[in-house]
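Apart from one protein chain that is not included, each protein chain of the complex appears where it belongs.
Here is subunit A:
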Amino acid sequence: MSLFLIVALPFLGALLPGLMVQAGRRTCTLITFLVTATALIGLLTHLPAVLNGEIVSARVGWLPSLGLNVNLFLDGLGMFFACLILGIGLLIITYAGSYLSRDDNMGEFFSYLLMFQGAMVGIVLCDNILMLLVFWELTSLSSFLLIGFWKHLPEGRQGARMALTVTGMGGLAMIGGMLLLGNIVGSYDLSTILQNREAIQASPLSLPALILILLGCFTKSAQFPFHFWLPHAMAAPTPVSAYLHSATMVKAGIFLMARMWPVLSGTTEWFWIVTSAGLITMVLGAVIALFKNDLKALLAFSTVSHLGLITMLLGIGTPYAAMAAVFHIFNHATFKAALFMSAGIIDHGAHTRDIPSLGGLRKLMPVTFVIATIASLSMAGIPLFNGFLSKEMMLEQAAHTTLWGSPWVMPVLATFAAVFSAAYAFRYISHVFLGPERHDYPEHPHDPGVGMWGPPALLTVLVVAVGVAPFLAEPLVRLVTAAVLGGSAALPDAHLKLWHGVTPALIMSAIAVIGGLILLALQRPLARGWEATPRPEAKVMFDGLIARLVRGARAMTDTLHDGALTRYAAILTITAVIVGGHAWFSGGTSAPTHELIPLSPMPVAGWLLLITAAGFLVYCHRNRLLALVLMGVIGLVVSVGFNYLSAPDLALTQLSVEVVTIILMLLALNFLPDYTPAESSWPRRIRDGAIALAAGAATSLLVYGILIRDFPFSSISEFHLANSYKGGGGNNVVNVILVDFRGFDTFGEIIVLGIAALIIYAITEALLSGPVRRRLAKREAEFPLAGDAHPLIMVVITRVMLPVVLMVGIYILLRGHNEPGGGFIAGLIVAIAVVVQYMASGFAWADERQRYPYHTIIGSGVLVAGLTGIGAWFAGAPFLTSAYGYFRIPPMEEFELATAMGFDLGVFLAVVGAVMLSLESFSRLARPARAKVSDHAMDIDPSRDEGDDTSGTIDGHTNGKEA
């Protein structure tokens, strides 16, 4: 089976249990089992090849330019872990089928479980570290879902959050480390990285990369000081604990250390960090485990301790230690999964996991007793069980390792941990199963069905088989060890044997067993002392840290983002000035190169006008109408300035936009108060003034700095000037840039403009359908309205001007390609011509005569522009490529036709529609304000002084249609 399929199967299969949950619990379990079994069988078809030492691989380029490829490879190490994941997965699924109660959503559970399984298989088969990171994060996420599966339990939710926070942070660190590693090697393919030991270890970045990757591994594998999340993750259903937190997920960090072993190990840093962390974790976990009263907490800390053991072995860096680590990974997975499942059985049967409330279960649960005893003895390191063999190898290695400058540290601490390890393993047997039978269990315990005891029983068979006949496991261990070493060191000549003679390891083992028994006898008094001693509680510290982070984040948010727009604006401005100032003062500037334009009287006059208008605007901004007038003055000076500085197109655009903007603001001012009340205090005004002055001074300085220098490099404009006529067929370079060189940009802009107009329309509609409508209807004018709303002279002039202005608009549109003009300007001019009709004769009158809705005009504009662009496809050219030619229709002169005109027509229509729709929406708001609307083009009302009531008009819609 293809490796892709093996990885994909659990993910695809994850859909099934969720969908089939209606079909019943048994079917659900069966489907999940079958999916996993298929993947396992598919994996095993590669076993012969792997046993022959081949490396099976499957590769697909996903984003080769980023080095991100879906490359998978299967060697001994990958095979070993994948078998462990899928094999134990099968047992767990069987177990979970009986374990979950009727209240649990089994489909959901199995979906998460398969998702997790797929992510794990992905990690161990991955040949691309970027893909590996993706799978790595997926395991964090799916384990979050699994730990928090019992959503009603607060411990479950807290444990899930803690696990996600810790492993997620580690994952982030690892992303950094992996990217560094990929950069050093120049490839993100694991198989390539593994070939580059010298390059990696010689690089100055190797230490940061190592630390970051180890952070990821340590958090995932619960190494000190990140070990605290694992016991809290025990709030998960027991199958999850057995699967994720003993056999698979927590081994992911160890897997990665083993995978990276050939390139990362062997340095002093690696030895110190990994060995120390492992040793501390091993000792700490073993000591705490002895004093835990919750069965699963005991097992959790024991897992922490054993993970520390494996980490320590990988850290030591000798081939023999690596071999011991591999062997212990297998052994630990077998006995610990069995123990977790037995804990689940006890919990299921007796409805408690509290050791002091248990005891004497030996007769009540004989099957469970046998299973738990075998597994516990293996954990304690008793001969004839597999845990003994690997623990022996560990002690052997420890006896010959110098750490922290002393040959004694390692053997003593290892033995110390082994003593505690034996003690808690014995405690699991004696305090739970031995002793007198009790009658106060919350529920009368009994052995469960075969569905629950079968899977752990199968594992204990392995425990005993390997323990008695270690040579059975030897080929496997040698194969995997060879894969871990990856050719960087020779495979050790050691063999897995029960009897090595009286070695230091055997003596240490004996001390451990005897010490363990003594500790067991003293457990109760010691536990009282343990309880009485104050010690740092990881959860309290973690919660405190999180609470402080949340407080800090909240304080920062409340300061920066407190709902006051003025504050954001002030912060933004100050930051921009500071950052810009820093860049200005820390960078260097070249000497002025640009020749300055001499001053002449006219520009100075314009400048004075602008400065004065701006000054007055600030001074009298409370008078809003006056402010608008002054803004209009500024706009005019700006457009004249554009014209003076060789930008006729800009001048025309600015001029026409100015007109519609002022009309728009006047319409709005109709509803808003005419004066702004004075609210700011003087200190505030001075503060704002200082900010504004700083911003203005910085901007001036920047602009002046730019203007007195030439471009440091040649700009693309030369290309535009050179190709405007040749390529675009137009002499007005600005227009050719708009409709041709940057046509796509313009296309986007007219769409934005259209959307803005539609937003305005939508808000108007929303306002008019809500309570605002009633308020508008009741609204009274602040001042008496002019009696002659539609003055004769204005009506006549606008009517006469309309065809003239429309013709000018079309002229400007058509000449735009070669002379100043174009779709934007023409659109604005035509819009102004139409708006003036509204102003002269009123909304109702103009609206009656408006045949095409403005939405349609916007839409047709965008459509015309788009279709013109698409037209280029038929000529085999890319979107918006323009073509042009010269034609002659007698008796006219020769003239030019360019497809760009079609595009410009689209721009024209969109602009007309957008401007008109905006202005029309504003006027529609005003309509309900006046109860009576004249339908006459003009109403000369002789009785203007007597008020509105005698204006003698009739509601627009009921009257005739005469012009």
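Just so it is clear, a contact is a pair of C-beta atoms (placed from the backbone, for glycine too) under 8 Å apart; a residue touches a chain by one contact, two chains touch by 3 or more; residues count from 1.
The criterion applied here is as follows: contacts and distances are computed from a predicted model.
Asks: Which name from "Sulfate transport system permease protein CysW", "Energy-coupling factor transporter transmembrane protein EcfT", "Sulfurtransferase complex subunit TusB" or "Na+/H+ antiporter subunit C" does UniProt give the chain that's left off?
Replies: The chain we cannot see is, by its UniProt record, "Na+/H+ antiporter subunit C".
Asks: Just to verify: which one of A:153, A:614, A:814 or A:897 makes contact with the chain not shown?
Replies: A:614
Asks: With the missing chain put back, one of A:645, A:785, A:807 or A:877 would touch it. Which one?
Replies: A:645
Asks: Just one of A:5, A:518, A:579 or A:703 touches the chain that is missing; which is it?
Replies: A:703
Asks: Check each of A:49, A:518 or A:756 against the chain that is not shown and name the one that touches it.
Replies: A:756
Asks: Suppose we count only contacts with the excluded chain; which residues of subunit A make the list?
Replies: Touching the chain left out of view, subunit A contributes residues 558, 562-567, 569-570, 573, 594, 596-599, 603-604, 607, 610-611, 614-615, 617-618, 621, 624, 627-628, 631, 634-635, 638, 641-642, 644-650, 653-654, 657, 660-661, 664-665, 668-669, 671-673, 676-677, 679-680, 684, 688-689, 691-693, 695-697, 699-701, 703-704, 706-708, 710-711, 715-717, 720-721, 724-725, 731-734, 737-738, 742, 745-746, 749, 752-753, 756-757, 759-760, 763-764, 766-767, 770-772, 775-776, 818-820, 824, 828, 911, 914-915, 918, 921-922, 925.
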